[in-house]
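All protein chains of the complex are present and in place, except for one that has been dropped.
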Amino acid sequence: MEQLTSFGMFKALQERIVSESCPEIPTIVVPAGTCGQASGALELIRAAHHHILKNNLQARIRIRATGCHGFCQAEPSVYVEPFDTFYPKVDPARMKDIIQAALEGRTVEDLLYVDDAGGERIERLQDIPFYRHQKRTLLSQNERIDPLEISDYLKIGGYTAFAGLLADNDPARIIEDVKRSGLRGRGGAGFLTGAKWEFLARQADGKGKIIVCNADEGDPGAYMDRSLLEGNPHSILEGMLTGALATGADQGVLYVRTEYPLAIRHLNNALRQARELGLLGKNILGTGFHFDISLVKGAGAFVCGEETALMRSIEGKMGEPRQRPPFPVQKGIENKPTLINNVETWANVPVIFRMGVEEYAATGGGEETGTKIFSLVGKIKNTGLVEVPMGTPIKDIVFNIGGGQSGKGGVKAVQTGGPSGGCIPAELFDLPIGYGSLAKVGSIMGSGGMIVMDENTCMVDVARYFMNFLKGESCGKCFPCRKGTQRMYELLDDIAAGRGTPGHLDLLEELALVLKDVAMCGLGQTASNPVLSTLKYFRDEYLEHIENKRCPAGVCKALIHFSINENCTGCGACVKVCPEKAIKGERKQQHVIDAGLCSRCGSCKGVCAFDAIEVR
Amino acid sequence: MVTVTINGLDVSVEEGMTILEAARFIGFPIPTLCYHEGLSPYGACRLCVVEIGEAPRSRLVSSCTYPVEEGLKIRTASKRVVQARRMIIELLLASCPQSKTIQDLASAYGVRTQRFKQEYEDCILCGLCVRMCSEQMMAKAIGFRGRGTERSVGTPFDIQSDVCRLCGACMHICPACQLRCTYNEPEKAICNACANLRPPCLEKEQYDDMMCYMDPCVACEIK
Partner (left out) sequence: MNPEHIEKIIADHEGRQGAIISILEDIQDLYHYLPEEALRMVARKTGQSLVDIYGVATFYKAFSLKPRGRHLISVCMGTACHVRSAPGIVDEFTQQLGLRPGETTEDSEFTLETVNCLGTCALGPIVVADGTYFSNVKRTDVKKIIHKARTGAAGARSGRDERLFPVDVLCPLCGRTLTDAHHQIENNSSIALDVSFDGKKGWIRLSSLYGSTCRESEHEMPPDVLVSLSCPGCGRNFPEKLNCIECGAPMVPLEFQGGGVLYVCARSGCMSRRISLDVPVLRAETASARQA
């Protein structure tokens, strides 16, 4: 494609792309993000290519590999346009049936999604409960584009909003609009994006200004940013272009964690395409506006999600935070004024202008506007990415969209905000999702991880897990954070091992409160949240561990033992998997576990089909 | 000049000063461990935290890095500040009980016991030696390695650095352990300076020519 040097050329290209697309030709859409590929999406594409080439169907059907659609539980899945048909868990051998059906305008009945509750087959994607209760403003773009093709993004109206704003050339107006939209930073604290932009715009121009996309999605259990980076990289570039236009930044940096190789490939490709087309670089669309973006890979450090640490990492140094002030917007990367927003925030920017500021601001509840993507994972039936308007009650997400618990135990809590967040008990599930509401109950919105925990999840173990994570991820610069996380871990480990005393709880709480107060950066200040929130809502579980030396959820190894009850049919399945050879018994007779040999690994419980393994 | 309120007292101080400098200038003591006048502020030990702003939105910041602002309300020894310092001292005692500096701090703040698992570490990672080496000695022989609980100070690859001039300044400034001369245990030394002094300081007739900051010095005690 040739370089675009004017708005006229941009418009003409977009019109040509739209006119050349033939929406009536059926299209097989295969989500092939990292999750999809891990589940076998590439096998589906290979099978589809094979069938199409063998039967010369190239002219009659199309195939599109896209990013993630969000319903990870159903991967590898296939979606057929324009019929809106959805097939979960597809076997590559059945691709030819799906293609044939699509050609004839039919569906393949036996491959359709079956709803557990109703037991009936659901044909259309939008009728599936998982999708029906969402508002997929950002994610729905993923199924419509091949992330490797800039033309696909242009086809759905991509870069139009930016081109329009560039033509108007009114930076103050853009900032005003972003402020009016009510968009808040989707990465954690929820600072008003427009206000942040205004700070940067006000900085003197002399040295140049930098805007950064923070794609160091380090929260374990959160992957919405990955799905946007992989599935719709150009929307992030368009957001950053808009931000640059509004703030006068001339340099952009994408800071991507190295654990996301596919996202890095897609972004590099998108940057190349945008440059070739003249949407990045010098003299964009012939207007004299310059802006380019470079990609910097993180090298595996959770703390680099913190703004001041991230800036040091971009400078090629150890990612240690520093005390603010000075704030990044005053003194950032290489002492230039720097603005940092996360992936989802940038991806929301083009949506605001495409949708219209008023409509965007009307989405959501009260002061918090727009939609938020959550990664709903853990002990939940429908795991996946869920996009809902701000203000949606937690119970709608967990039960209507997520379909409730996956195992036998009921849902006990959700953990939001990753290691910096907290656990919210089921009694509070009426809580509308928002920055303020979550903070009130001792958690945070964070980047949007939502981990569902059930009766078989031990809250002491959860707190211990996060503290183990944090003590390894603390940069170690600030003494109370380095030692405080280590000491909290030791105390929690004692409690989990049955060595806890009431004094442990007091000391734990005291230390947690001080750390919140004195730590240098956000990581340390929020590191206490997992401890404080579980202590607040699940103190009785801690007390069970301490006073009765019992783990009610059956998780803490030192406090549980395994036995076999009379349900045992003597099938011997557990004997085969026991790594310690601790299970003995005659065939077709009830087996027994030698407690002395048992390492409490739980392998036997995993394979028992008769509910015969008891954990106490 | 800017006007700030420190512990209820309105004072004028020079713009660009940190809270720590201003408070000490006026005469309010603030304890520090990782701070040194000749080195860039680091803000890592958090002992120097002070409370700024007014309740309920007041917060703790490290005074060594925070610049004074017009109208700033500062409390250097509020209940919240003291409670935080006491916990930090307890953590310090739990890691490094042998340091005289830390023992003095504990006694000043009335911290008599520590409730954690006792450790005996040589280093609290305050970074004074690292900054001394790079900012004053222009050597960059030692630095931080690793992160989190794995973080430590030392030379690259743990072998003697070829840019180390054996000046001993790192040992001189260390607050955790004044007995840091590790001639007898070279593998524990940060820069191996003492082990590599030629001739070694134990040959005492040469001693007068040596630069030694140790007071008291293990080697001297041995002799």
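In this document, chain identifiers A and B correspond to the written order of the chains, with residue numbering beginning at 1 in each.
Everything below uses one rule, namely that a residue touches a chain if its C-beta (ideal position, glycine included) is under 8 Å from a C-beta of that chain, and two chains touch if they have at least 3 such contacts.
All of these numbers come straight from a predicted model, not from anything done at the bench.
Colleague: For the chain not shown, which residue from A:296, A:426 or A:575 touches it across the whole complex?
Modeller: A:296
Colleague: Given that one chain is not shown, which residue among A:22, A:117, A:204 or A:609 touches it?
Modeller: Touches the omitted chain: A:22.
Colleague: Quick one: say which of A:100, A:160 or A:268 touches the chain that got left out.
Modeller: Of the candidates A:100, A:160 or A:268, A:268 is in touch with the missing chain.
Colleague: Can you tell me which of A:148, A:513 or A:543 touches the chain that was removed from the display?
Modeller: A:148
Colleague: Decide which residue listed in A:14, A:37 or A:363 touches the omitted chain of the complex.
Modeller: If we include the chain that is not displayed, A:37 is the one touching it.
Colleague: Spell out the interface residues on chain A facing the chain that's missing from view.
Modeller: Listed in rising order, the touching residues are 20, 22, 24-25, 34-35, 37-39, 43, 46-47, 49-50, 52-54, 56, 58-60, 62-63, 72-73, 75, 92, 148, 217-223, 226, 253, 258-260, 265, 268-269, 272-273, 276, 294, 296-302, 313-319, 333, 375, 377-379, 383-384, 415, 418, 449, 451, 453, 457, 462, 465-466, 469, 473, 475, 577, 579, 601-603, 606-607.
Colleague: For chain B, which residues lie in contact with the unshown chain of the complex?
Modeller: 134, 140-147, 150, 155-157, 161, 163
Just so we're on the same page, only the chains that are shown with their structure count from here on.
Colleague: For chain A versus chain B, what separation do you get between their C-alpha means, in angstrom?
Modeller: 40
Colleague: Which chain B residues qualify as touching chain A in the complex?
Modeller: It is residues 33-34, 42-46, 49, 59-62, 65-67, 80, 83-84, 87-88, 91-92, 94-95, 115-117, 124-127, 144, 146-151 of chain B that touch chain A.
Colleague: Touching chain B in the complex: which residues of chain A?
Modeller: 301, 303, 318, 322-323, 325, 471-480, 482-487, 490, 503, 507, 510-511, 514, 517-520
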